[in-house]
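Remarks on the structure that follows.
One protein chain omitted, others in place.
Labels run A and B following the written order; every chain starts at residue 1.
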Amino acid sequence: MKRQILYWRAASLVVAAGFIVLWQMIANLRLVSPVFLPGPDRAWAALVRGFASGELWTKLLGTLEHMAYGWFAASIAGIALGAMIGSSRTMRSYVAPSLEFLRPLPVSAIVPVAIAMFGLTQGMALFVIAFGAIWPMLLATVHGFAAVEPRLYEVARSLQMSRLAVIFKIALPSASPDILSGMRLSLTVALILAVVCEILAGLDGLGHWVLLSARAFRSADLFAGVILLGGIGYGTALAMSTVEKQLLKWRPSGH
Amino acid sequence: MPLRDRTNCRSPEPAQIEFSQVTLELGGKRIIESLNLAVKPGEFLCIIGASGCGKTTALRLAAGLYRPTTGDVTFEGQPMRMPRRDIAIVFQDYGKALLPWRTAAGNVSLALEANGVSSAQRGEQIDELLNKVGLPGHAGKYPAEMSGGMQQRLQIARCLAQKPKALLMDEPFGALDAMTRQGLQDEVLSLAQASHATVIFVTHDLEEAIYLGDRVIGLLPHPGRVGIELMIDLPRPRDQLTTREHPEFLRLRRELFDFIKASEA
Partner (left out) sequence: MMPERAKALALPIALLLVAEIWTRALHVQSDSLAPPSAVAAALIEALSDGSMLVATRDTLASAFAGLLASSAIGLALGITLGMFQIIDRLMEVTIETIRPIPSIALLPIALIALGFGYRMEIAIVTFACVWPILILSRAAVRGIEPRLLEVSRALRLSLGDQVRKIIIPASLPRIFVAFRLSAGIALIVAVSVEIAINPIGLGAAIMTAQQALRPDLMLAYLLWIGVIGYALNRGLVIAQQRLFGRAALVGEAS
């Protein structure tokens, strides 16, 4: 069984390689102007060149830094607020409807407000990313806390557990699947908003890099940047799902 | 075997758990009315009744999970205002009452943590408790990896970890198959004997009630009140074959059966 999966994975890799060859052929035959579409060879060369000069490293780290700060701030605030709202029925009936109204708000619309408040600064980016990333976590935490099995609260009562112990031993672990899936969703949002902020505010990061490359019609550098952004998306999602699997191994499979 | 003296249940020994004139209303509906009940230390009391007669509610009152609308529930003379750690409750729906994110050992540990047992001592006690309920070698398993019978054993282990003076069991074996159920009945009997804990055991299975109890009370529904009280003087230790074939067993079963029939009519 396991071996079969490996074979399929290998075949699938071959197909992906085939697409890259196709891309190379299209570029070589100049079916699309090289101004828009560099071949994979040129994109790769640009990637190597960028890392060798250290410039891409700085941009990559810049984007990761923006993402990470905003996401961490959002995680802490989102989980704390979500726990507060979710564990109290009264709070829920006052606050939840407002959250439901704000949920479908396209979060990037907050960017101009943040610019008006903070100017084109790192602080603006931090605010925007945190604001955007907080919603999935906040809503997931509220839902997770509200959905704790009532029987477990009775177990806690008959053990006379303290309020703090109930939160950390019962409610948080019980809500953890929801919280983690909220955190995974937030990662994607954080990456997108990091790029938007870098483009708008000219902050050091891959968003700024791809924009400058496009303006200068350096399509190879542009593709190198896009590939790296895809790498960040893939890497962070992978890391998150590894953490998730580790933390949620108690769940019966099939969830 | 140091058998407890079961014959003196009728003597005027002070009650451990006592209901006096307890009435409970939930959502404007009277669930229990003027319930009087005294349970002596070490007694094994079974409560039966048609569905909706308030037997689970009575148990939750004894656990302190509900407070009576009028009347008093006392434990060792003290009024019950909230749940206490020396009263453990075994819920019927074991799947919901265990922490799915903790292993068997972790679930037992929860009660030890609440009791303030130091982490150094927990490991040993956990092993001992898991052994006691017949789950040696399953310490590292998550509830989802265990059968229903094993999960209920685990819940009992957690309750024993509270070192309870009273063990309240709410149809604990209702969802289990007949074979598992009989095995667990015998284990509960010997655990109760060894721990000297009082047991209140709610069940809808008449034979189970007679087989386990020193005394069986039957509740009448709408609202719940005591309708019948039977002393069970069957010899101990009880045995799945001989006890169930005892003429007294059959007589008691007939009496309870008639009571249930009449209460449902």
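Brief remarks on what is shown
In this text, contacts are C-beta pairs under 8 Å (C-beta built on N, C-alpha and C of every residue); 3 or more make two chains touch, one makes a residue touch a chain.
Remember, it's a predicted structure, so these values are computed and weren't measured experimentally.
The absent chain, not drawn in this view, touches the displayed chains A throughout the complex.
When the missing chain is restored to the complex, the residue among A:Leu56, A:Val155 or A:Leu191 that touches it is A:Leu191. When the whole complex is considered, the residue among A:Gly82, A:Pro136 or A:Gly225 that touches the unshown chain is A:Gly225.
Annotation for subunit A: contacts to the undisplayed chain at residues 8-9, 11-13, 15-16, 19, 35-36, 93-98, 101-113, 115-117, 143, 181, 188, 191-192, 195-196, 199-200, 206-207, 210-211, 213-215, 217, 219, 222-223, 225-226, 229-234, 237.
The working rule: only the chains that are shown with their structure count from here on.
Per-chain CA centroids place subunit A at a distance of 50 Å from subunit B.
Taken in their complex, subunit B has these residues touching subunit A: 63-65, 82-85, 87-89, 91, 93, 96-97, 99-103, 110-111, 113-114, 142, 144-145, 162. Of all residues in subunit A, those touching subunit B in their complex are 149, 151-152, 154-155, 157-161, 165, 169-170, 173-174, 176, 248-252.
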